[in-house]
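Left out: one protein chain. Kept in place: all the others.
On to subunit A.
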Amino acid sequence: MFFSMPDQSVAVRLRGLRKSFGPVEAVAGVDLEIADGEFFAMLGPSGSGKTTVLRMIAGFESPTAGSVELGGRDVTRLAPFERDVNTVFQDYALFPHMSVLDNVEYGLRVKKVGRAERRERATAALRSVRLEGFERRGPAQLSGGQRQRVALARALVNRPRVLLLDEPLGALDLKLREEMQVELKELQREVGITFLFVTHDQEEALTMSDRIAVFDRGRIEQVGTPAEVYERPSTPFVAGFVGTSNLISGEAAKAVLGRDGTFSVRPEKLRLALDADAPVGADEHGAIGTVAEVVYAGAATRFVVDLDAGGRLMVLQQNRDVSSMEVTELRGARVRLVWNRRHEFAIVP
């Protein structure tokens, strides 16, 4: 993946970025290139350093070592107001004493954009987030989702090179979050600005982004498209954090796969055969086990299967022909798990 892109198409380039807070090393050497126009996710658990990286790109923190480039220009030592980026804050950070319109116009007013153009651009930005008619309201009179849109409009109206989003959907409820995922994606395609967002929600990262960087303990574990990161996790951490890990290792790997090492198979790639003697195709692997747990989840059911060879695997099956009454009866049943060999991947420990 580490081909070097020509400078003009690189929106963000991080080199050897480090940040320590006293004895704690929050970011322990990050190298990353983000292309112009990309929708890029930094995914990781809390404390993995992803937010600190975002704050160093915005200019709120200065790195202990390494450099930050925006559009080929080194901005490592520049203040936030000297950088061509804008941030959508996790708490939105709307100015409570200003109307929606004044909030959105703030950046333009600071840059001495004329009154008529200012009004026009702010109105257009509010239209793009579907908030026309809210100009005169105060932030306190808006719902969480509406505040989120104002924060977006306030940042986008400045047409930054890169838009930084810190857990943009974290404070919204599930339904709204799913709506905003689609909307953010559409908005990004419309404005063509590079979006760089931080999230701890793997589903959010998988659904919205062009590429994902998975963070753990201040380092990037893997960078790739959602499909690459999900289908071919390169480390046990990525396998476990993005999706369900489902690892086969040690004796079980030898018995089932006939190979040494650690392998990952995603739960939806497994087929659950109720007959322990079900046939296994030439390009398939199979393992016999006992159903230990059945979790009915409406559209699908998760089965936890203890393998005879050791270890346990999670299986996800669509409830195409069965109902809850039937699947729950499978607890304790002897089954055979079958999967295509191309869905099993070796993992570097």
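Remarks
As a working rule, contacts are C-beta pairs under 8 Å (C-beta built on N, C-alpha and C of every residue); 3 or more make two chains touch, one makes a residue touch a chain; residues count from 1.
We adopt the following convention: contacts and distances are computed from a predicted model.
For the chain that is left out, the UniProt protein name among "Glutamyl-tRNA(Gln) amidotransferase subunit A", "Cytochrome d ubiquinol oxidase subunit II", "Fe-S cluster assembly protein SufB" or "ABC transporter permease" is "ABC transporter permease".
Which of A:79, A:182, A:274 or A:292 touches the hidden chain is settled by the complete complex: it is A:79. Within the complete assembly, A:154 is the residue of A:13, A:50, A:121 or A:154 that touches the hidden chain. Where subunit A meets the omitted chain, the residues involved are 58-60, 79-81, 85-87, 89-91, 93-97, 106-107, 110-111, 154-155, 158.
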